[in-house]
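All protein chains but one are shown at their positions in the complex.
First chain written, first letter: the chains are A, B and C, and each begins at residue 1.
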């Protein structure tokens, strides 16, 4: 394989198809182009208070509180742990990818007593294991059940409502804490309907903003736990936020430019309507998968009901290092694809299809991936994935494409 | 055909593949994001004087003067006529597309005595006709020979150096005035080597800027004609510009933000090196043409040596209105293609491949065009054009793809 | 005096107080931060057609046509001449500053027969001379009466309605052509009420945009003259514009980014309401004048009713070169003031107070001017001008401050 790293193709626009940060819409980009301002101005709440209201619409909750931290999704995860749990609390969590694994590690670091289900990467939340473990927990020692809605590393979406059903069936009071970093605002997520107690998301995925905001929804029942939690927190304190947010202010300097961007991204999501946003993601994701299958390749997700509509992890053939595909795409074609992470390093590359996206962008990702794979010696027919995706996109289908079909 | 105009697809980025305005590089876009400033500041020349120097490098001239008017390419054309010619002056011009036709019309409006060669659209400058007419002009009544280097309406590039050869062969003193609006900075153009007396370009094509600047190069021999020209001008006066430009100033308020953008676009062209820019355009244009031929369609340009590397006009099959393809592309796929103009209205659509461009952008244009054509009932194999283009782009070829080949 | 040109103060924001380009509001700056787009898109008129409607509100006309040329104000002047007059047409014009002088020169260059009233700089349109000349013109040979509403070089505003009264009194049919480059959108201007036939303005003054648009209003009676005018024009043709504008398009590539900026600047002017904009300009201008008089200096305008509310030309004492004040302000204090032009070079400096402006900006201009003057040896009390302006600004006055008062 030629050494492409000597000369980066810097012509034209970079094709950004990682699963976040995502492509910023131009309206949002305009909104970010602001001078600084006084975050203690008496009318600052005119900007901020409606943000909280509209974020609830995206989280589909009427009752939860929403927090906006100037941090990353990792900060969002941490806020959930540090505000609602105490040293030694038992929590149930499953690991089936880099990000679900990291959240579990964080629980351990914070001194929680972690019941960790190891799941094959490519599968999702192990509902039956969860049921078994929870039903065995007669004393309700398990305080939290953690789940990753969309595992960004493997492109696997899990059924969250089923976890709620299990908890309800068992009358188990554990808090249902969900990582929705790469699902909220893109995939179907229903905080209230699914009885989610905590949902963590970030600005740089479905919200189509730069990284820098953690967005965390916390239900009223969960919120009470902050009173008894003994873990230390200040930067990520729900309590401090609640007090300051009441008048639209923050306990420390917020990232005001991102709040202006969030205003526009919320406008865009609400104008398109959330159901349409979800349908669009499904449609475009289906096109990507159709392309992958036309190449004769497999996706990492093991079965159609697990296919994520925001990111697809594509398994490269034996003998090929997926890192080479990424480098080729990046240096030769100015195309940014997602790397295989951790266990999947070298084995998959990922196409992010989330956020500000349309048909011709998805086709660009497929066309560029085809050339990069071709250059790396993967045997595919150039154009085959594009054609398969187009076949789907010229239809008005909103159905999932499954491999079998 | 479905009515797509009711609902515009506003998701994702618009795919802009018209032959200008072209896609602004992000570095240029940053440079345009400036506050206003005093165009009479004592150090304003620090910005402007190097622009003139570097523009000469792009025009490949050592001796010509360069003018920057806050206008469009049309203003550039007019500056050539109004400053260098007089009422009743004979000029030779050929018409083979919307833009060559418009320049001829302008000559007529300005009272020139226009010898106009009508050429089939799809062909270029009729060198043999020019030779005949010029050799018959023993008294050298013809003061100017006008030529369109790249006819944007048909995607035809003409050989300019050959016109110079004819003039030199005949010892004919007429000024050679060239429209390079869609060629300069993208196609091979050599003002000094080709003996071009006036070259007109604009900011919104190869210079990758918004519309708003006419860039005009005028050789020293041509420049003297402003002394005898009797046509009125002030806004477009070379004389006023020369005086003010000497210190880096302008006779009236220039578009300072565009000058900052021009600074960066010149940096980018010179960093990539002009020869590489030209090679890149050829490579990407060849890919587009390979795609068109794979669809089984024809381009408007009649023969390979006339194929433009900045724009391709694609002839739609009989019975199809190319305007429908454009509407479908625009409304359904957020893809902007170039319309068929004037005689070609309804008969061609155009793909602009000029400026800030790379492989995956070109493939996006082809993929989107395929879907729009498919939706309009044109019988093409989805993905076929993309595949043909990819075949070429995975090679390191810089040769032209011709249909026969 | 120290040599300040060796080290430019580049800290902080430049204080831009020239009479255009003016300070771009942040909302406008955001709107300018756009990717390029297709100016032939079927829905392009959704952006452009309302611009024409709203521009009429700013010009206060119901019946005139409005043209937007991608040029400067100079191009706007030229469009008036080239479309509506013919070689040898008699026009009446008065010169009392750099800009009124330049328009007269342009008329001469275009072959008009110019009756030119020379007026002392510091005075305005000589209504009595106009009356005399027009009443002597029994045969109505004078086709156009030209007037500069606001002479930017001297800071003099002239009464335009009085010219209309004279024409009406005399039953004289000459077209009333007005330069409103530095008045429209800032000073009281009423196209219909004052019977103005042509009004020329530009983007970089009251419209708070970068330079690059000429905005020209032409009444229906004037418009008919384009049929008989024999002057050549294409770039600035009203006829071509009218045809293309009907559907919201343009005869050549418009400066789309500026059109987006214009959308926002019109929104801002209409939201503030034009009468309030005018009152604000008067209020802030009065503060500047109060400051100047407190310094013990004179303004160039000879009498209070001529004081311009958009720019003030301040006469420096004998023995001081105003160019030194400008250099000191620019290099030492990062403050851009307007130069004395032509006859006034070295004798005045100008403070522009037009467009996007508030109280503390005006005070900044005065405070910086005081230091620059002080450094140049002008005997003023530091802070005296600021104090006088503040006295006025803490009031709610909207009355003019005159020196006598």
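Here, contacts are C-beta pairs under 8 Å (C-beta built on N, C-alpha and C of every residue); 3 or more make two chains touch, one makes a residue touch a chain.
Being a predicted model, the structure only gives us computed values, none of them experimental.
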Listed residues A:27, A:116 or A:233, member touching the removed chain: A:233
Option touching the unshown chain, where A:258, A:285, A:315 or A:372 are the choices: A:258
Positions on chain B contacted by the hidden chain, ascending: 26, 29-31, 33-35
Chain C residues that touch the omitted chain in the full complex: 9, 11-13, 15, 23, 26, 33, 272, 280, 333-335, 356-361, 363-364, 367-368, 370-371, 374-375, 381-384, 386-388, 390-391, 393-394
Contacts of chain A with the absent chain, listed as residue ranges: 5, 8, 13-14, 16, 18, 20-24, 29, 32-33, 35-43, 70-75, 77-78, 82, 105-106, 109-111, 202, 204, 210-212, 231-236, 251-258, 327, 330-331, 336, 338-339
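We take it that only the chains that are shown with their structure count from here on.
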Middle chain, criterion being Cα centroid separation: B
Same or different residue numbers at the chain B/chain C copy interface, by half rule: same
Chain A and chain B, separation of their C-alpha mean positions in angstrom: 44
Whole-Å gap between the CA centroids of chain A and chain C: 53
Shared interface positions of chain C, touching two or more other chains: 29, 33, 35
